[in-house]
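Quick one: the structure is below, and I'll ask about it shortly.
For this depiction, one protein chain was excluded, whereas all remaining protein chains were kept in their positions.
Chain nomenclature is as follows: A and B, assigned in order of appearance, with residue numbering initiated at 1 for each chain independently.
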Amino acid sequence: MNDFIRQLAEITGPGFVSGEPEERYLYSMDQGTMPPVSPDAVVMPGSTEEVQQIMRLANKHKVPVVPMGGGLVLSGLTRALHGGIILDMKRMNRILKVNPKSRYAVIEGGASEGMLQAYLKKHHPELKHSMPDAPPIATLAGNICIHGSGHLSVLGGFHSDMLTGMEVVLPTGEIVKSGSCSVSTDWFARAPLPDLSGLFLGWSGTTGVVTKLGIRLFPSYAHNDMLIFVCEDADLMPDVISRLTGVQVAEDMTPWMTPKPEWARGFLHINISYGAHSKKELTFKRNLLQASVKKYSDQKIAGFLPMPPPQKSRFLKIPSSDLVTFADLRKGGGFEYVGAIMAIEHFAEAYRAGLNIARTYNVSYSMGARIIGAGHAMMFFYAYAFNRADPEDIKRAQHALEATNTAALEIGGIPWKSELPAQKQIIDKMDPGTFNLMNKIRSVLDPNHIMNPGNWEK
Amino acid sequence: MQRSQISNLGENVVPEIKFDPELCVTCETIDCLMKCQYVKFAGISDAKAEKSKINAGEESRVLNECLTCYACQEYCPYNNNPFYLLVERQEEKGILPAPKPIIEEQLRMMGPRGRITPQKVRSPVVNMCAFPMLAGCVRGKLFEGASVISGNDMFCNIMWLHFAKNSVIRERVPKMIDNIMSFYLTDSKIDEMVCFHDECYGTYTSVADAFGISVPFKPVHLFDYISGRLDELSDRIKPINTKVAYQRPCSNRLSPETDKMLDDIFRKIGAERVPRKYDRENALCCGGVPRAQQRDELADELVEKNISDMLSTGAKYCVFNCPFCMATLGQEVAEHGLMPILVSDLVLTALGE
Partner (left out) sequence: MWLLRAWLDGKITLSQRFAEIMFSCTACGNCTEHCPFPGFKNLLLEAFTSGRESFLDDGLVPAGVRDYLTRMQLHGNPYGLPGKKRADWAAGTDIAPFTDQEYLFYAGDEGSYDNRGQEIARSASRLLAKAGISFGILTGGENSDGNDVRASGETALFEDLAKKNTDLFNNKNVKKIITLSPHSFNSFKKDYPKLGGNYQVFHYTQILAFNMGKLKFRENPEPVLATYHDPCYLGRHNLDYYSPRMMLSAVPGIKIAEMDRNKKNALCCGGGGGNLFTNVLSSGYESPARSRAREAKATGAKIIAVSCPLCAIMLEDAVKTEGLAGDLRVMEISEIINDRIM
């Protein structure tokens, strides 16, 4: 390994490679509950060419490579399960191009959500991208590759739906492009070509290393507002969501259900955010949203919380800071959630399953969802806080997470950015033909099976 | 007026609102309804018919259309508590001015927490009610030596008048009074409490009287306190010589006599309270409560009317005494070039603080 590290250092320079215990410790885990696994080394490439050289070297020596962005996935996807190297992409963080008319940006594989947000605010205040509610250091590439979602997901779907093209280094070292950038100098869309981007989306880093990507941008409004809808009956939620998304004005909709603070226990809320170019337009949009669920407010069984403007500012912050507060609920800063992607009609079932699990395992919970598209799907999440310094507490949270994955699959949902045990559960339920094709594709792209091995395996 | 009726509702004996139906029978003007800015009547006979339905505990459209602005309490020339009675009837009939989950959630949010601890206090004791975040307003010479008390455990609970929940007022207000006495006033041998908000003053005077709740301390209205302090600090006053528009809150309708004290305050600090279409008896709701009633378009209209009215006066400040009105209108007011400010802060400005 020492010789291998020396060769890595020749590629990146010695400051960007380490096989020391400190780095190996730091890169052995994320903030979630998966047990640590130490890599043999960590390397931070500075360019696509360096990534290419690293992949060639690793492929030659059959050394496993785990690509990593912010390392904030919480489900342990960036642990080197079979040893080898963690390829930390954070140095490749440039924003390469913004096309304001066609509304897209081209960025490097390690650029973070916060960097793009700050860049657009400064250079293109009329544009924004869909921020996930992750720490701003989360990378765009990482989030897109796990099919993340965010503050514009009602408008634009999953973040992977907002991808317009990619540059990827294959496990064997070739550079490939997908989308319009493979034919044109413009990165406007994945259409109308065979969509090769799918080879790298949702694969948990088992097929290649994303070095550049194009993403859609959206108008940033001068006026922004939000509403909080509240009801007491989970069975109403699918219809409410369908009605609210039906008017097509919301940018983001996030239901939330939490027992803390105490006043919120038992109530189902939906935060709905929307923006407009003028106040008049903003009021018009609000009226459309309110009219869509008038059926329920007229019956006095649900409605919108009255909120003076100063109270709203906290909810208009992007990314939201609420999850951070929750993460420290049990003190010790442990926090993990299972997100399950599912159809919105399963809302009530999913909610009740979460309540049962929290009761059974005695865990602090918070539940919620992010609506994707015009009610096309949702990412329903179950968050459990635990004290990282208390092994019993971690174990309880782990059991709760496992039970949640099982429940989500039973409901007809699919665990999102699934950790190892959940991947196996998904594969068990998956159409065998699908899994066979996944393996065939993997063996073609990665003949030596060096890319994040251990993931998506039976 | 002096008799307190007892009605037997099942097993619970609930004291009814202090109210004399005979006064309404003989009333010729029905000001309580005729002066209403939100519910319209064809004429006095229409208003009278609706009022007698309310009094008799029958269905009336007013129970559904009421904006709960408290104004009828002020309009009634006989102090016959028309608003409290109306809310009583709403609750009896299960009429919900706002969706149930919104009311339920607020009931929990504003419920007592049991987190109060005994504390020695000094006079003047200033009650900030459930708004500890405004404790910073109590400062300077104006409030020299004051003890501030606040928190959910001494919430005046008057807000339930907006939500057809007189029962909650009956249940919680005596507890709050007990908290104030036993945790603060009794041990410190103090029998006066300055109410920073109209809401609290209204609760411990008008509401307590009408609901038959006894108040063992003397509530002092903020305006009364400030006016007295200004006399003591007269040599420090630097007149601000500015026009101010005042946004009179609903809860001041419960103590209309204090509105004149505000005139005194403004006069003492050199502020000119500009004549507004929507001030004094004609004050218009800030638009906050209608949003809870899911009447946002009406709320927008009220905001617009208030703002354009203020702008037409050439005032520099928009002065509030109600923190909720300020939260509702403040931003909009500022966007239109007026400076939103609380009465106490305006006075502090005049005192050079």
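Just so we're on the same page, a residue touches a chain if its C-beta (ideal position, glycine included) is under 8 Å from a C-beta of that chain, and two chains touch if they have at least 3 such contacts.
Quantities reported herein were computed from a predicted structural model and do not represent experimental measurements.
Novice: Kindly name the visible chains that come into contact with the excluded chain.
Specialist: So, spelled out: the chain left out of view touches A.
Novice: Tell me which residue among A:K101, A:K122, A:K429 or A:K458 touches the hidden chain in the full complex.
Specialist: A:K122
Novice: Considering the whole complex, which of A:S184, A:S321 or A:N439 touches the chain not shown?
Specialist: A:S321
Novice: Considering the complete complex, identify which of A:A9, A:L26, A:I95 or A:V247 is in touch with the unshown chain.
Specialist: Per the contact definition at the top, the residue touching the missing chain is A:L26.
Novice: Suppose we count only contacts with the excluded chain; which residues of subunit A make the list?
Specialist: 15, 20-22, 25-26, 118, 122, 321, 324-325, 328, 333
Assume only the chains that are shown with their structure count from here on.
Novice: How far is the middle of subunit A from the middle of subunit B, if each middle is the mean of its Cα atoms, in Å?
Specialist: Their C-alpha centroids are separated by 48 Å.
Novice: Any idea which subunit B residues touch subunit A in the complex?
Specialist: 96, 98-102, 104-105, 108-109, 111, 288-289, 291-292, 294, 296-297, 300, 324, 327-328, 330-332
Novice: So in the complex, the part of subunit A that touches subunit B is made up of which residues?
Specialist: Against subunit B, the touching part of subunit A is residues 230-232, 261-264, 267, 283, 286-287, 290, 296-297, 300-311.
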